[in-house]
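With one protein chain withheld, the remaining protein chains of the complex are depicted in position.
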Amino acid sequence: MKKAFSKVYLLLVFLFLYVPIVIMMALSFNASKSRAVWAGFSTKWYEELWRSASIMDAVKNTFTIALISSAAATVLGVLACIGIMAMSRRGKTVTMAVNNIPLLNADIVTGLSLMLTYVFFGISLGYGTIVFAHITFNVPYVILSVMPRLKNSSRSTYEAAMDLGASPVRAFFAVVMPEIMPGIVSGFLLSFSMSIDDFIITYFTKGAGVNTISTMIYTQVRRGIVPSMYALSTILFVLVMVLLLITNFAPAAKSRDDSKKGK
Amino acid sequence: MKKRLCLFLAMMMAAITCLSCGRSLPGTGGEGKGTEEASKEDNTVVVYNYGDYIDEDLIAVFEEQTGIKVIYDVFETNEEMYPKIESGAIAYDVICAGEYTIAKMMAHDLLQPINYDNIPNIKNIGEQYLKMCEQYDPGNQYSVPYVFGTVGILYNTKEVTEPVTSWDILWDEKYSGQIFMSKSIRDSFAVALIRAGYSINSTDEAEITEAKNMLIEQKPLVQGYFVDQTRDKMIAEEGVLGVIYSGDYMEAKNDNEDLAYVVPEEGSNYWTDAWVIPANAKHKANAEAWINFLCDAEVAAQNFDYLWYSTPNVAAQELIEEEYLNDPAIFPDEEILSRCEILAYLEPEVENLYNNAWTEVLSK
Partner (left out) sequence: MSDRRSTRRRLLAGPYIVWMVLFTLVPLAMIFVYGFTAPQGGLTMANILAVGQKENLKALLLSLKLSLLCTVICLLLAYPLAMILRSNTKSSASLIVFIFILPMWMNFLLRTLAWQILLENNGVINTVLTFFGLPKAKMINTEGAIVLGMVYNYLPFMVLPLYNVLTKIDDSIFEAARDLGANSFWTFVRVTVPLSVPGIISGITMVFVPALTTFVISDLLGGGKILLIGNVIEQKFTTTYNWNVGSGLSIVLMIFVIGSMAVLQIFDKDGEGTAL
């Protein structure tokens, strides 16, 4: 009984989550531009997708902004983590408090405050202003994922390495780095995906003619969306699904096999 | 928690210190930033236009003809565009704006005069139209008209069988939940002000309040406030009545034959959109090349086939089929024009009245 209930409940939640997505995907194959009419199956929106320079630009911007900002955030964040660990208690608290601001604050306020600053200092809004904004909200995610790892990494091995004559830098790369690597990777991936999905902060800090996928959809929503955007999202969605399936479940399946063999 | 409080106080301190420098802030009605950098070698033109307001194929044609790269950006309403210009947040080279906003930008010294030596195609624009534009831009110094049109009601003849002659129908409970109003402040107020028998440029607080109350009274009947989305929603028959610009009508009718357009008898707003060059433009000559390109007869005619708004380009009109030229929904005739009024620039205090009244309507 309980089991049946939980199955039904899961099913309902999944329906709730996936019906909109299925609708989007279906519309990407609709021959008509209007979403009210089903005019037959067609792949023309996919073909048009490749031909549309503006959509391709938006895709390029989305990914380059995400890549640049998450890479920069990772470097800044890892360095900061090491620095923060060496700080006094009070220094640590203050730095972490400021670090948490972009995480806790409303996106709309973060975006607006950056826009005000850019405008006040006469910085013309453009591609760069988006990148700076994204780095700003990405570093906290990196610190959040690296800090706990760094705290747990054993100081003694690091010091032992130095006692054995390694320079601090070398000791760091030889001993600490491997230990915190998973944190760095997850921090990078987290900020990369945050950057891709962001709309609000980009919306307030973007300049003329610079669009990401999100801001492009927003303008299109208001003047009639081109189904190519559905097509684009369908492609990205399937791509991510495959990627996640490979990375998440391939090693898991393998380790399960190993453990079976062990038994 | 204590940390956050400290932080909060520190921020306050920082803010107050900043105040003492007493610099005038952008976004406070101060002046926009002037041109700081001279036009560089980069051969681009940054265009700011309404959404879906040009046949986008023409952009590529322009790039090919002139070798100038177009950076194209869009907005939905004049109100959304204006802050970007006044604050100087983004340096655009050429902007398409409504007449009352052009007047506002002129009043705030945000525009620069157009050098007509670079726009030989101005000869294509009809004298009568240029003369009309002098109402807000004396001497046609700052703006070159792009398209004209009216505001009216788009309705579905299947569902609305009675004759549509008055704005009153937008207040008819029969159509509750089936009505789309405009999201553009001045347009929505124009409808209410006309219905109440006032000028669409009313500066009288009592009249504005009356219009506001009318809009509040109407709100339960309204399905949504949109600008460009109204057309698509009417095509999809999500509603039966919508306030719309004349050009959207042809486009809508092409997709749904049951739709019809009317300029109500009480009158309406006859509007102009024109190209202007902001004071902080970095590529003025390129902006003029852009305007000149759009004033070309064939370009304007091709654009007409996409936009369906009446063009002031008389040379282009010769290329347009009679059927359209004689359609009063597209090229409003004298009779319709005599009922219409042009939106004028309002002083900031009056504009504030409108803004606050509008927020009140929307938050009801």
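A and B are the chain letters, set down in written order, and residue numbers restart from 1 in every chain.
Definition applied: contacts are C-beta pairs under 8 Å (C-beta built on N, C-alpha and C of every residue); 3 or more make two chains touch, one makes a residue touch a chain.
This one's a predicted model, so the numbers in the text were calculated from it and none came from an experiment.
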Omitted chain: which shown chains does it touch? A, B
Out of A:S32, A:S52, A:N99 or A:T157, which residue would touch the omitted chain in the full complex? A:N99
So which of A:P20, A:G40 or A:G165 would be touching the chain we can't see? A:P20
Missing-chain contact among A:A39, A:M85 or A:V185 belongs to A:M85
Can you list where subunit A touches the absent chain? 6, 9-10, 13-14, 16-21, 23-24, 27, 35-36, 76-77, 79-80, 82-87, 91, 95, 98-99, 101-102, 104-110, 112-117, 120, 132-133, 135-136, 139, 144, 168, 190, 193, 197, 199-200, 204, 213-214, 217-218, 221, 225, 229-230, 233, 236-237, 240-241, 244-245, 248-249, 252, 256
Touching the unshown chain, subunit B contributes residues 1, 4, 8, 11-12, 14-16, 18-19, 22, 24-29, 77, 79-80, 82-83, 86-87, 177, 183, 185, 219, 222-226, 236-239, 355-356, 359-360, 362-363
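The criterion applied here is as follows: only the chains that are shown with their structure count from here on.
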In angstrom, rounded to a whole number, how far apart do the mean CA points of subunit A and subunit B lie? 37
Where on subunit B does subunit A make contact in their complex? 3-4, 7, 25-27, 33, 36, 46, 48, 51-52, 71-74, 76, 87-92, 226-229, 231-232, 235-238, 255
Partner subunit B, residues of subunit A touching it in the complex: 34-36, 54, 93-94, 97-98, 101, 115-116, 118-120, 122, 124-126, 207-209, 219, 221-224
